[in-house]
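Every protein chain of the complex appears in place save one, which is left out.
Labels A, B and C are assigned to the chains in the order they are written; within every chain, residues are numbered from 1.
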Amino acid sequence: MEGQHGHGTHYERDKDGILERLRKVEGQVRGIQRMVEEDRYCVDILTQVAAVRAALDKVGLMLLEGHTRGCVVRAIRENHGDAAIQELMDVVQKFIK
Amino acid sequence: MEGQHGHGTHYERDKDGILERLRKVEGQVRGIQRMVEEDRYCVDILTQVAAVRAALDKVGLMLLEGHTRGCVVRAIRENHGDAAIQELMDVVQKFIK
Amino acid sequence: MEGQHGHGTHYERDKDGILERLRKVEGQVRGIQRMVEEDRYCVDILTQVAAVRAALDKVGLMLLEGHTRGCVVRAIRENHGDAAIQELMDVVQKFIK
Partner (left out) sequence: MEGQHGHGTHYERDKDGILERLRKVEGQVRGIQRMVEEDRYCVDILTQVAAVRAALDKVGLMLLEGHTRGCVVRAIRENHGDAAIQELMDVVQKFIK
């Protein structure tokens, strides 16, 4: 049972993993800047951009899972799941588009 | 500095714009790290992640356009466009997936 | 006919809407075939393909919402939400990629 903590956080379990991935993404973005500054071959740069995008998607999925397991489950148990699910779907839609 | 080498670069026109966008993306990624550290609401974090993803897609499109107008056009004019187009399609595919 | 089985279905509310959209998608796919047969301009065909893709994403989101409001909520209430959420995340991932 959760619900015991006041609000808790929704991604506690993965917080370190998420931060580590975000720091890696930050480093990759700086790496892309360097590639652009050094006039590296565009296709290599584009490949890196696609890699960062995939890394961000992975972070997004981790956050989504933490949010669902935390906030959404709690909301459902406390009988106000409708709004939580609506919000969840809205944010999923932002990622699918 | 570009311009120096004969073949030019393929995204010259937009190089500054691309670098500026990449620096903004870097700042956004750091902002997301802060949001995670401060246990901000996951949906707000996810919204930011989706925004960074969209910003990266825009950078990707700018690079793609520069590459097409530069390298691909040159390759076609020099009659070795086939390989250049194959490579272009491969990189587009990475973005569509 | 649904309604007959005890557990109901998870997208009851939207079943007609979903079927209607799928029939429209089917018609659009046939329309694209015709465009290809008639050698219509590729960019017009590609625009139609992108439209069908967006229509399918909408159907996917409707199914996802119905599934979450139905099966996932039920699983959480019956204390076996973990597997349901894992499965939900796996299917969301298929759409994000």
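We take it that a residue touches a chain if its C-beta (ideal position, glycine included) is under 8 Å from a C-beta of that chain, and two chains touch if they have at least 3 such contacts.
All values reported here derive from a predicted model rather than from experimental measurement.
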{"item": "Shown chains touched by the chain that is not drawn here", "value": "B, C"}
{"item": "For subunit B, the residues touching the chain missing from this view", "value": "57, 60-61, 64-65, 68-69, 73, 76-77, 81-82, 85, 88-89, 92-93, 95-97"}
{"item": "In subunit C, positions touching the absent partner", "value": "2, 5, 9-11, 15, 18-19, 22-23, 25-26, 29-30, 32-33, 36-37, 39, 42-43, 45-47, 49-50, 52-53, 56-57, 59-60, 63-64, 66-67, 70-71, 87-88, 91, 94-95"}
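As a convention for this text, only the chains that are shown with their structure count from here on.
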{"item": "Rounded Å distance, subunit A centre to subunit C centre (Cα mean)", "value": "23"}
{"item": "Whole-Å gap separating subunit B and subunit C, where each centre is the average of the chain's CA atoms", "value": "30"}
{"item": "Sequence positions of subunit C contacting 2 or more other chains", "value": "97"}
